[in-house]
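The structure appears below as structure tokens.
A single protein chain has been omitted from the complex, and every remaining protein chain is retained in its original position.
Then we have chain A:
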Amino acid sequence: MHWIIAPVILPALLAPLIAYVMRHDISLARIASLFGSIGLVAIAIVQTLLVMDGDILVYRLGDWPAPYGIVLVLDHLSALLVLVTSVLGLIVLTHAVATGWDAKGRHFHALFQFQLMGICGAFLTGDVFNLFVFFEVLLIASYGLMIHGGGKQRTRAGLQYIIINLAGSTLFLFGLGVLYATVGTLNIADIALKMQALPADEAALARVAAMLLMMVFAVKAALFPVQFWLPGTYANAPAPVAALFAIMTKVGAYAILRVYTIAFGPGIAATEDIGPDWLFPAALVTVALGAFGVLGARRLMPLIAYSVIGSMGTLMLAIAAFTPEATTAALYYLVHSTFAAAALFLIADLVVSRRKDDLLSPMLPTVQNGLFAALFFGAAIAMAGMPPLSGFLGKLLVLDALRAPGQMAWAWAAILLGSLITIVGFARAGSMVFWRSTGQDMQDPDLMTDQEEMLVTAPSARPWEIAPSMALLGLLAGLAIIAGPLTNYLEKTSAQLFDRESYISTVLDPTGTKIIKKEH
């Protein structure tokens, strides 16, 4: 049963090897990193198959039973997110290797593996303090990746990103301290047990802890009013890193989903109204901010970053309902928006590296203008939520799930108007970059500056540079094609997530017989 910890162990062993043994040999590091990522996908598939029949598997570190020891918990939700992470990681890594991004600074592959380790660990852990530790692992790797390649704007944006997240980490610890002082445990299942039996006079302190943790997760998920760090970070990060960061906002969304359904969720009097009272309005504003940001952006990378904020708003609207139906829709939209955001960043990277900069203004058309335009068009309609790709189905599922009175009017208005504005924004950006550029007269070659000449004669993208972006678009189309079976599976996932009793009894089972029984 050591499969459960394998997604953490594999990158954790590989990263130091790459950093110390292969640091002078980029091709060796590339091979090791690619094989590691393929291995991670394989492990994630095995994990998904392990929990296929609805088991919750518990891995006890040091064989200490919960809540005394730290446990990793593998259920449908964790397996799904680890799978999404590993597939995204492999695709993004291929892009970074193919375009040579990984050679623009040092230790890209080691940091990349540490990042994957932190993300997988955060999805698997069943203990909130351990969640904090994995957050720090993924953050410290992301700091290195964020400033990979250097440059003035990037380093300054990276500095801001680090400061925001250090403040967020401090807040996380304050929240954990209050929580521990109230319920005396940090295991998620045990917190749920203690919260159910919490006397009314201690409820206030538990609410403080729940709100502090909500703010921390909201920072990670880029939710209003703590979304301000995202555009600067994503727009200035190296494009493959920004594509990988598409899963980082989902770590925040996952943490909210996990902790606020099981530990602070429906049926727990002290904290159950945090979702509708706080998360829902915040998500509404986030959708609006993202849409207006897309409309107002003057550069391509910030435009994509704002579309990520908008998609996080839509996702959190669905999560904030805290019902199994809405969670099913949220999970589908989560998988979709991760791949859609990554596809946009990778395609934008192909385009921007062949232009002077990412300003949304007509310039000389790049080589392969038509191909890039088609790719961008595909990713943009997926992100904006137009048929035939998965964005349309995702938004439809979210709309369909948000039918409660008092919720429907706001959520539908926000999502539909937000989508409209996003479509306008993307259409404007696409026509500026790809269409109007073709109307630019070719200058006399003698009058061109060296830089312009270099850009016009920039090499066309080789097939394996385009392959990762194509693969992501293929995944988005695939999500739309297999939407039926996938939503059936996601229904099981959310049903399992809302079945608090069996989660508690499996994780806290002192004998461990359940696990042994399920091994056979």
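Methods note: contacts are C-beta pairs under 8 Å (C-beta built on N, C-alpha and C of every residue); 3 or more make two chains touch, one makes a residue touch a chain; residues count from 1.
We adopt the following convention: contacts and distances are computed from a predicted model.
Missing chain, UniProt name from the options "Energy-coupling factor transporter transmembrane protein EcfT", "Cytochrome c oxidase subunit 1", "Na+/H+ antiporter subunit C" or "Glutamyl-tRNA(Gln) amidotransferase subunit A": "Na+/H+ antiporter subunit C". Within the full complex, the residue among A:163, A:269, A:404 or A:417 touching the omitted chain is A:163. Checked against the full complex, the candidates A:196, A:353, A:407 or A:487 give a single residue touching the omitted chain, namely A:353.
Considering A:118, A:232 or A:275, the position touching the chain not shown turns out to be A:232 (whole complex). Interface residues of chain A with the unshown chain, by the touch rule above, are 101, 104, 129, 133, 136, 139-140, 143, 147, 149-160, 162-163, 166-167, 169-170, 173-174, 176-178, 180-181, 232, 236, 238-239, 299, 349, 352-353, 355-359.
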